[in-house]
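Okay, here's the structure, questions in a sec.
Only a single protein chain was left out; the remaining protein chains are all shown in position.
The block that comes next holds chain A.
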Amino acid sequence: MARAVTTQHKTIATAAAWIVALLIFFPILYTIITSFKSEQEAIQGFNLIPSGTFESYSEVQQQSGYFKFFFNSVLLSVGSTILALIVAIPAAWSMAFSPTKRTKDILMWMLSTKMMPAVAVLFPIYLIFRDSGLLDSRIGLTVMLMLINLPIVVWMLYTYFREIPGEILEAARMDGASLWNEIIYVLTPMAVPGIASTMLLNIILAWNEAFWTIRLTTTNAAPLTAFISSFSSPQGLFWAKLSAASTLAIAPILIMGWFSQKQLVRGLTFGAVK
């Protein structure tokens, strides 16, 4: 860009952007700050400097067994993502490399399943889960989360795979590569970045899913979404503890999210905006 940027212009823009950014980030920042306060401090009015106690963190673990929920969240989000990838990779691969007339319709239809409102099937799913003993089980919820995110996984993989040039495959075929060699030596190295970003985004989505994870669990399989929701009962003002639990619940995914901004745009817009 040849446009001269005056220092004054840049200073004003910087100041404005930082003010807005800090305002947007403030609730998260304040939660982190409050998590290092004692319970008395937390309700003593606006204060940005905590006494720096870790009391709330140890209480969250001791009283409510935070790590069990954390472990469930990890298990459910990673498990459902891997499961979805196993099912989706062959599908996306075949749609990207040997598309037929119906490929587009199938993709569209898959996306449409994502638009079905969860409440519409709440009771049947609840019933099916209850009668097959899947209620509050990690396996049931893993499958559930896999199904919910499967359309997005197929779509994301498809948009990535489609960018792999088909000529390379043909060249490999000419050189006598078998199908398996083609997949392992030619395709996989080119597909790995796309698969990795799909995985990242899907873990974030599964981690934050807050309908089925709350409704289909009680204690055993409950992840952090259900754990945090249990703080909504108005008994007492345990804000330092709530803050500590919240900080722990969002920290891992926040950091993952920062690394996946670009993929997020692409994944959630189904490749329409890159």
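In the analysis below, a contact is a pair of C-beta atoms (placed from the backbone, for glycine too) under 8 Å apart; a residue touches a chain by one contact, two chains touch by 3 or more; residues count from 1.
The rule is simple: contacts and distances are computed from a predicted model.
In the listed set "Binding-protein-dependent transport systems inner membrane component", "Assimilatory nitrite reductase (NAD(P)H) large subunit", "ATP synthase epsilon chain" or "Branched-chain amino acid ABC transporter permease", the entry agreeing with the UniProt name of the missing subunit chain is "Binding-protein-dependent transport systems inner membrane component".
Within the whole complex, the absent chain has one touching residue among A:Leu76, A:Met156, A:Ile204 or A:Ala221, and that is A:Ile204. The missing chain, though absent from the display, is touched by one residue of A:Leu75, A:Leu111 or A:Ala172; that residue is A:Leu111. The hidden chain makes contact, of the residues A:Ile28, A:Ala177 or A:Met190, with A:Ile28. Chain A residues in contact with the hidden partner, per the touch definition given at the top, are 1-3, 5, 9-10, 13-14, 16-18, 20-22, 24-25, 27-28, 30-31, 34, 43, 45-46, 87-88, 90-91, 93-95, 98, 100, 104, 106-108, 110-128, 147, 150-151, 154, 204, 207-208, 210-211, 214-215, 224-225, 228-229, 231-232, 237, 239, 242-243, 246, 249-250, 253-254, 256-258, 261-262, 264-265, 268-274.
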